[in-house]
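The complex appears here without one of its protein chains, the remainder shown in place.
Chains here go by letter, A, B and C, matching the order in which they are written, and residues are numbered from 1 within each.
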Amino acid sequence: MKIPKVAFFDFTSCEGCQVEIANFDQDLLKLLQVVEVVEFREIMKETCSEPLDIAFIEGSFSREKDRERLQKIRQRANLVVAYGSCAATGGINALKNHKPDYKYKVEVYGADATMPHLETQKALPISAAIPVDLAIPGCPVNRQEFVRLVSDLLHGKAPTIPNYPVCMECKKKENICRYELQDTCLGVVARAGCGALCPSNGIPCEACRGFVDNPNLDSLVELLIKTGMQPAYAMAKARMFTANLVEE
Amino acid sequence: MAQKININLQHVTRVEGHGNIVVNATNGKLERCEWQVPEAPRFFESMVRGRHFSEIARITSRICGICSVGHQLASIKATEAALGISVSEQTEKLRRLLKHGENFDSHILHVYFLVAPDLLGVPSVMPLAESHPEVVKRALAMKGLGSRWSSLIAGRSTHPVRIVPGGFSTLITEVELVELKQSILNILPELEATAETLQSVADRIPQFERKTEYIGLVDTVEYGLYDGQIGCLMPDGQKTLIEVEDYRSVTNEWVSPLSTAKYTRHQMDSYMVGALARINLNFQQLHPQARKVAKEIGFSVPCYNPYMNTVAQFIEAVHSAYCGLELIDSLLYSGLEAEEPPLIQPKAGRGVGAVDVPRGILFHDYEYDDTGICISANCIIPTNQNHANIQGDMDKLVPEMLQANKSQAEMELYLEMLVRAYDPCISCSTHYLNVTFVK
Amino acid sequence: MNHPYSYADDREEKLITTEGAEREEENIFLPKPARVLQAQPMGRTEKYFRLAFSDGSSMGHQPGQIVEASLFGYGEIPLGIASSPTREGYFDLLIRKAGRVSTALWNLEIGDTMYIRGPLGKGFPVDEFKGHDVLIVAGGIGLCPTRSMIEYIEDRREEFGHFTLFFGARTPKDQLFPNDLARWREEIDWIEYHETVDQGSPEWKGNVGVITTLFAKTSISKGCRVIICGPPIMYKFVIKELKKLGIPDAHIYVDLERRMKCGVGKCGHCQINGLYVCTDGPVFNYARIKNLEEAF
Partner (left out) sequence: MRLLFLQKEELEPFVSRLIAWQEVVGPKAKKNRFVFDKLESPAELRLDYDTTILPPKKYFFQPQQDLIRFSPEGFTGCIEPKPRIIFGVHPYDIKAISMLDYLFSDGKKDWNYLANRQAATIVGINVHQVFKTAFFESMGASIVTKGYDLFLTDIGEEGFVVEVATDKGEALLAYGHFTQVTPDQAQKRRKILYGQSDRCSQKLFNLPEEVSEKVALSFYHPIWEEMASRCFSCGACNLVCPTCYCFDVQDMWNLDQESGIRFRTWDGCLTEDFAKVTVQGGTENFRQDRSSRYRHRIMRKAVYLNSKLGGPACVGCGRCASACPADLANPVPVLNKIMEG
């Protein structure tokens, strides 16, 4: 296998996914033997203009003016991987999307909200601007899954992201279900792949990886109301990381 | 010497988030000198409105992936203050231990991955793997400890999962505490080696001073990181303490047409937060081992050189390692109680939480209605507080460099190093505006 | 109430003690390496492979049986064996590029190694075909498992009655095994071959239409034994035609396709009601499964 050239790019995000990559510890050195990182603004001054085998993009597409930069990346890269939920679905950034434009500006900027340079659009996945070959969900991405999916790509094998709910992984971990503890949980509709990290640590799943292909959202709302949640809030509950996926 | 300087550094590298430096000068006359922040606005204060208190910290954690531990702690403290929840001594100790973990982790990341290349004369850590393999191995080992430290306590180092109002949803075990202790002990020699490396390159740190106001937490229990009052230190040594609830009287945010970020000012035109501010404020509370290292490297307070922030960070990393060891011993000595976070009854109220994250003092402020739904929020991020100070430094530094007839390349390097020294976390972008620049 | 079941009574002995080495020998997940002797693209997305086990052993299969073929790192898939056991020293597979594993296998070339477990499942009960006329109705890729039977009949021609083959492909480009087809078209003494395509092309002179239109071209004897293999929707229509001809259900054999992960009756993916396609099939007597709701 020829050593592929890869580069990392970031858009609207918290950069936590990049940090997760840095957290590979000594394994990072092993990874650097199978890929060549040629550009990674957060930790490298080097830039390059050569063609890339893989461009990893973190963050949402949230300003029209980023489109051009994205298109340039697309032109250079053989494969484009949107990694992290911001890039894959819009992620947490999309939580503002369903609020009328003027409203969030006023909330944050008060009287300054009318300044003309406040233009932002909805936070969208990278795929809203350019074609993406693979979107890896997760807030932040799960390191193991990231490596596994990229390794599949390097071998020319279409990567598999689970299409079953987090409950599957949660049960394998033998956790007590949040619902048994009178709590709520979005694990029933959330796409697995994280190893049920949140329920395993005693907190509900918030579906940071988005939903399975056909989430039973009606049943979810019914279930949340049964746990005592206000109906209006039950409808909004599933929108934390998935605002772009839930209709108003 | 007639000289035309035209610096336009788009998206400064090896910093978190996007920032630009623009400097124009002709014949030694400065025409323009700007620190610009073109990061896309993200509107977190708006996003948390209408969400339940149990979700808030998980949302605001996403302001920043590098100091997400600190964001969660500040957020949880604000929520606890608003809902009138108190936490056990054990929880507080564990949170302090966690805070040290984050401090260590982030500082190592900054010192090794972002600043070291400048000091060792390479563009990034990548070539170091060849030229200085021992340095890279050391860096990875230390970074590894940093993230394991937070992960053991909080479930994950980036966007931790176990920090909840009232305590921890899952407790670290005593076995894990012992394991953590051993890992920290194993890393102490690496810290010593780092001190030596730092000493050997100390002369490459630019000599530049600008007197400014320093702001950070001042705590009675320990060196201000997890808790305390807002301490403000003026260049003349005058120190005032302000309650966290009154943070707005310190931050005084204002919108500058020059920059996309909201600026802050207190008693002077700008102030500095972060490791250098903390160390200037709290030097005497540093762990003796950290003070010893400071002495070895030749660091003393007060220090007005912003480039020295990196050195201050390293000294803090040493401090956190030793304090971590002591906290672990004290937790093991008293034995871990199997505590469950309390069941929380929502009530209407407002609360402010402050934590000194690696890049400086951070405020979260929330108001809840009686069903526990957030009705207003305000977050003030350290990097925002530093922007005006960075601009202030540039305004003094650039003419000095012009005076000294520095080349454009040198100027670029020094300006970049200046920005990097602040370890700006630009993605913490709750307050950013989106300004179109006049070309 | 005492428990009314006897499930374990006489079956418990099955759990005999076997020690390490034997277990490894019997490890049902360990494949055997096989070398690619020939590799030739066919159709639009298919590729034909001739293989031989690297240890020289023979497949020893029944026509209609399957193998699990794999490449490490990519995974494993079920494939029908496309050659007859009467032709020794090699076995044939035909692989359609469909997803992860099949694409990786498709990319192999002469000299490469494929990993094979098998033969698995139940093939065509050849003894029940002996002495009877035989009709094979193959749609698309359904030709490959049935090819093992076709070759078998060719090699043991005297054991079978009149042999008719219907082959339907989507378009002329999708036709498989062109050399075989050419032979079948010409050598009419041992095979009555009829073909059709769903969509013709300017060069195509043959029949155009769904596979059932071929029934009008010939007459099928009542005592004929029939094999059907093709895409799921084909079965219903072909069976309807066969009913019209008065062929009893018990003389019809179908070759079914389901998701498979182990091929040895454990993983559960291929279950149709109570049956496992991998061990009870993939070849089923139609009379036996016609009432299973999930079969068609």
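Worth pointing out:
One rule holds in what follows: a residue touches a chain if its C-beta (ideal position, glycine included) is under 8 Å from a C-beta of that chain, and two chains touch if they have at least 3 such contacts.
Keep in mind that what you see is a predicted model, and the values were worked out from it rather than measured.
Touched by the hidden chain within the whole complex are the displayed chains A, C. Of the options C:R50, C:R96, C:R225 or C:H251, the residue whose C-beta touches the omitted chain is C:R96.
Of the listed positions C:L37, C:A52, C:V210 or C:V264, the one in contact with the omitted chain in the full complex is C:V264. Those residues of subunit C that touch the chain absent from the view are 1-9, 11-12, 14-15, 17-18, 20, 23-24, 26-30, 45, 70, 72-76, 96, 98-99, 102, 115, 140-141, 231-232, 257-259, 261-262, 264-269, 271-274, 279, 293-294.
Contact between subunit A and the absent chain runs through residues 1, 27, 30-31, 33-34, 147-148, 151, 154-155, 160, 163-165, 167-168, 170-172, 174-177, 179-181, 185, 187-189, 212-216, 219-220, 222-223.
Definition applied: only the chains that are shown with their structure count from here on.
Centroids built from CA atoms put subunit C at 43 Å from subunit A.
Multi-chain contact residues of subunit B (touching two or more other chains): none found.
Multi-chain contact residues of subunit C, defined as those touching 2 or more other chains: none present. Note for the complex: subunit A touches subunit C at residues 152, 155-158, 160. Partner subunit B is touched in their complex by these residues of subunit A: 10-20, 22-23, 25-26, 28-29, 32, 37, 40-47, 62-63, 66, 91-93, 95-96, 99, 103-104, 107-109, 112, 115, 117-120, 123, 139-140, 197-198, 201-203, 206, 230, 233, 236, 240.
Interface residues of subunit C, counted against subunit A in their complex, comprise 73-74, 99-100, 103-104.
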